[in-house]
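Here you go, one structure.
Here the complex is missing a single protein chain, while all its other protein chains stay put.
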Amino acid sequence: MVDDDIPSTVATSEEDLLRVEDLETRFFTEEGQVNAVDGVSFAVRESDVFGIVGESGSGKSVTALSLLDLVESPGRITGGHIWYRNADLAEEHRERTPEAVDGDFVDVLQLSEGQRRALRGPSFSMIFQDAMSAFNPSLTVGEQIAEAVEVQRRAEANPRSVRSKTQGYGLGSYLSGLVLPQRDFVNRQSKLEAIELLEKVGIPDPAERADEYPSQFSGGMLQRAMIAMALAGEPDVLVADEPTTALDVTIQAQILNLLKDLQAETDMSIVLITHNLGVVARMCDRVGVMYAGEIVERGTLEDVFDDPVHPYTQGLLGSVPDLDRPGDRLHPIKGNVPDLIDSHMDDRCYFADRCPKAMERCLDPPGERQVGGEHAARCVLVDGEYDESEALADGYFEGSTAGDAAASEGSTADAAAEEATSDD
Amino acid sequence: MISDRLKRNLKKEFRNSLLAKVGVFLMLLVVLSATFAPLLAPHNPTQTNPEQAQLPPLGFESERETSEFVDGEVQTVSRSVEGSMEHPMGTDAVGRDMASRILYGARTSLLVGLIGSAVAAITGVTVGLTAGYYGGRIDDGLMRFADVMLAFPSLVLAVALVGLLGPLTVPIPDPFVTAGLADGMPETFVFPVTVTLVVALVNWVWFARIARGEALSLRQEEYVKAARSMGASDGRIILRHVLPNSFTPILVLATIQVAAIILLESALSFLGFSGTNLSWGFDIAQGRNYLATSWWIASIPGLAIVAAVIGINLIGDWLRDALDPGIEGESGGM
Amino acid sequence: MTDHDEPHDDARRTDDTRRTDDTRRTDEPLVSVRGLEKYYYEQDTLIDRLLRNDPVSIKAVDGVDFDVYPGETLGVVGESGCGKSTTAETLMRLREPTGGSVTFDGEEVFEMDGDRLSEFRKRAQVMFQDPFSSLDPRMTAGQIVREPLEIHGVGTREERRERAADLLERVGLSADQTDRYPHEFSGGQRQRIGFARALALEPEFIVLDEPVSALDVSVQAQVLNLLSDMQAEFDLTYLFIAHDLSVVRHICDRVAVMYLGEVVEVGPVDEIFENPDHPYTEALLESVPRADTDERDREVTALRGDVPSPRNPPSGCSFRTRCPKVIPPDEVDLPQKSYTDVTTLRNRIEREGLDLEFVWEFAGDPDREDTAAFKETMREEMFDSFDADFAGEDAAVMDEAFDALAAGEVETAAEILRERYASVCEAVNPELPDSTHPAACHLRDQPADVREAVAAWEADDGAAAGGAVGDGAPAEDAGSSAD
Partner (left out) sequence: MSLAKFLVRRSLQGLFVIWGVVTAVFMLRFVTPGSPVDFVAPLDASPELRARIAAELGLDQPMYIQYLDYLWGLLQLDMGYSYISSTPAAARVFARLPATIELAVAATVVAIVFSIPLGVISATNRHEPADYAATGFSLVGISTPNFWLGIMLVLLVSVQLGWFPTGRRAIGFWPAVQLIWQEGTLAGIVVWLRYITLPAITLGTYFTALITRLTRSGMLDELGKEYVRAARAKGLPETLVRYKHALRNTLIPIITILGLQLGTLIGGAVITEAVFTWPGLGTLVIDAINSRDWPIIQGSLIVIGAGFVIVNTIVDGLYAYINPQVVYE
């Protein structure tokens, strides 16, 4: 696929902790190749909250998984860089793999699998949408949090250079741990720390709750417990994938407040994935809007919310009924989200078929264009106003994609990832 | 009941899966053997011939001890016999042609398997859907009854029932012989009625359980609620919504049950309870007494059973993979 | 309960069609729900009876009243588990009610049978939430929309076919899609099919059970517009069940707010959203994050804790365990925040079981010797500003309670605290008074019988220092006798 010629590097900053460049994640399914993440670039600053907002099937969750290298077969990260600023890590790899190091930045994707795995916990960690399924139902909540603590403790107990090797907790160690309590992976100290973490995320009577199973927790409490688990490694970057979607509003408010407080306290950066524009507005400093595997617009919260350039961003904001200013008819975006299957995607602006301002120029894939400051968008409208004389005829895309797009919501990127993992 | 989508999935899965192809091939082999046994069989499978007893299969040799007059005395002489095209799978202890018996044995296995599974399915599904859809006391009663049924191993129960009721059989005229296409073949086929009914009786519970589970969960589906809110009768809901949507797991179970019932029938025949002597299990029981001298009498019918059951199990896997891609499958139910 | 709005036939909510006049409504409600109850029982099997386990009742819907007037959209909002969907399904007779009554156009729904029930099934329809499960996967779109017509024997085969095609077109699908199966449609399109099915019998009343909550925002907006258009075109009355407040504000004329199986507040949509009377409604509104750049700096006070289990609902007002405005007894003069801290502590002690061991450990004294450290920890951890707010009698009572806790006498501590701090909210269950915008809260106007119960409790409280009333059982009787 021919991509744009403009390199997508927007306003790099001193404070960047994470720079994602042209990330591509694909799923190779029986229906065909699914381009779930298709050349995504963004930067996350230190102690900043970066929001990725999009509808289901936009590829936002796969982006989150890609950051932690948790994409599973038949999915694969097929290209791009994830530059992560960590002076120690850079020093360690400068000699051995110079191509993966740039100043204090290390390209995580060029490290070995073991090295990448060692970054999970202390560098990156993740909270998932559905806490009930993210906890193992047959182990106590305390035990599972203690595991996360223990991973961190063992990593610290060993010098960084052999860290990936300490992962070698083999079958033998596990089996002997079953017989001899003192050889168990999790020790008493980490269990106590787990209780402290539960206390920290506001769970009453944490010592008792630590011995309970996930099914005994309410949704909100379990979400808190998952946050505790993610914080165990004191991560630099917390990836939160729809952390409040499964919760009621009053509980959502609690969790968002908690995340805000914890972020202020620990100075970590958060990558927040959500479809809820209100949550983005509440939490984020900077935002990227995803559509069909691409970030179509990004910038500061004010750039994107007050001054949207891309018709998709405008449409998204226009679709949400306003709680405080009720009023007129909503202005939805027509049509449906495309299915991201490579062979179904024409080489054009993916939004053109739903765009009220589609022009002939949109039939070429638009590159990312600078709007000003950190604000950028993948839309020709940045270059100039909508010109009605160039408008595409009504029904230009009909017949070619409408039917397929309709039929395919089930096999969009996230669904493909889902299917791929549950498939026997 | 099989929609276009399911047909598409079946085709796709068939194309992608070697095992599905093997399964269909084995199954075709069994079905064709069973159907055209009178045309394919080289001999009458019930025709004994002591002269030709215990001949080895084609390509094998066997030492045979015979009594012969040597120098005016009766002596036991060891003589080597070779398999021949005349009896490609050899002959049994009384000289019946093994190949013909295998072909005819397929009839028994397949008919008992298919009819037994169908009877069990119809009974079990009717009871299960009713119980699951209505719930409450009807459901409690059924489930306790099912628990009691399950407490008896199906083989033990089947042995007890067949043994105690006695093996009733019905002779069915063979259409090929009647039409004069297969002279010299048995005029009737002996269908073991008791065995078929008993295997259905001991296996219907599995269908009832699956159907009940499906009905219980489908009852919660919004389209069933929608039908009720529109004023649809219970009968209509069960027939139009619940049955079609529980069809897939029931079909998969029915397939696996054919295999289970073929195994059960062969075990009953092996123990001598079936009432027909044209059965793979019966031949294995016979051959067991000649293991030291004629290994093939017991081995070949067993291979036939294994091939048939593998074929059906593979078809079951194929159906499950094709029909149930997303749905969390209760793995087989047995 | 009567509303003060005029009937209207345009459902599009523009500011000029908003009805704000105060004339009392003259027309009769189309649907009227009174005291609706739906309980489930656990541990109710034969074996439980043998073991003498008492059945546990779960009050999914516990005495719900509301009216729906012709042509309006009544929204029912609440969090998951508040009983809103159960209410809808029970009033549609998809579940057997435990008690109460529902009238539809003046007729008692729960007593209908035969032709009258069939007539009701024609005039009232439901549209469900889940675009995947609400359509039978083995039927085509056409068959799905034809089904209600077949059930009621409407028209000939050919007429039904035409009507289905027509309906599908009206909801925005094309005629060539009638033979497709649900899985070939997107979520939004599936909801359109479900809506077409609900329209097939030309009903007057449609229950919309979270019709857009499973959809993406852009698609959700399409479906909401469709619902409004069809309401205007066919003169429909909606009961709109939702948890998304902005959607409710957008589409509803009046709103009922539910909490733990009860309606806590009902009123015209603008009043509910601009002047909520019930602290729960207020908290709900505050919790919703706005898609606005000012949102980041808005101070949001989240409600504390979780919704209590319906197996063990709180006595008195069901919201009191989370309420930031629990009413202190007259003799207590604490800032609201500190009083709320006291009620939180009491809830922990009485309902959830306070983990004393952890407090001791937190105090750095697992051997339970240093009572002073224990008390210090309690004051620090459970209260925001203990030293500033608690003085005199309050400080003494708290000290006594902490002593009891330190000694492990949880019951005693509970008793000490109850004696001084028991609130009317835990004693008497507030009801909805008869007005255009009633709220079930002791801070607002209450019906006469509730006021009497409150007076009785206060008198009793004064005499017996509140001891006996606190356990809720007699108080609940006082509340429910008000029905």
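A, B and C are the chain letters, set down in written order, and residue numbers restart from 1 in every chain.
Everything below uses one rule, namely that a residue touches a chain if its C-beta (ideal position, glycine included) is under 8 Å from a C-beta of that chain, and two chains touch if they have at least 3 such contacts.
No experiment lies behind these values; they were computed from the predicted model shown.
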* Could you run through the displayed chains and say which ones the absent chain touches? => A, B, C
* Asked: Among A:E147, A:E208, A:D353 or A:E368, which one is in touch with the chain left out?
  -> A:E147
* **Chain not shown: contacting residue from B:P88, B:G213, B:P244 or B:G302** => B:G302
* Asked: In the complete assembly, which of B:L55, B:M89, B:I284 or B:L319 touches the absent chain?
  -> B:I284
* Structure fact -> Residues on subunit A facing the left-out chain by the touch rule are 65, 68, 70, 72, 117-122, 125-126, 128, 130, 133-139, 144, 147-148, 151-152, 155, 167-171, 173-174, 185, 213-216, 226, 229-230, 232-233, 421-424
* Structure fact -> Omitted-chain footprint on subunit B covers residues 144-145, 147-148, 150-156, 159-160, 163-166, 259, 263, 266-267, 270-271, 281, 284, 287-288, 291-292, 295, 298-299, 301-302, 305-306, 309-310, 313-314, 331, 334
* Structure fact -> Even though one chain is not shown, subunit C touches it at residues 43, 47-48, 50-51, 53
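We adopt the following convention: only the chains that are shown with their structure count from here on.
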* Structure fact -> Note, CA centroid farthest from subunit A's centroid sits on chain B
* Asked: If you average the Cα atoms of subunit A and of subunit C to get two centres, how far apart are those centres in Å?
  -> 34
* **Where subunit B and subunit C are represented by their mean Cα positions, the distance between them in whole Å** => 57
* Structure fact -> Within subunit C, the set of residues that touch 2 or more other chains is 183
* For subunit A, which residues are in contact with subunit C within the complex? -> 55-56, 195, 199, 204-208, 218, 220-221, 248-254, 256-257, 275-284, 301-302, 305-306, 315-324, 326-334, 336-337, 405-410
* Asked: In their complex, what parts of subunit B are in touch with subunit C?
  -> 1, 3-5, 221-223, 225-232, 236, 240-241, 244-245
* **Residue ranges of subunit C touching subunit B (in the complex, touch as defined)** => 89, 92, 94, 117-118, 121-122, 124-126, 128-130, 133-138, 147-148, 151-152, 181, 183, 194, 197, 201
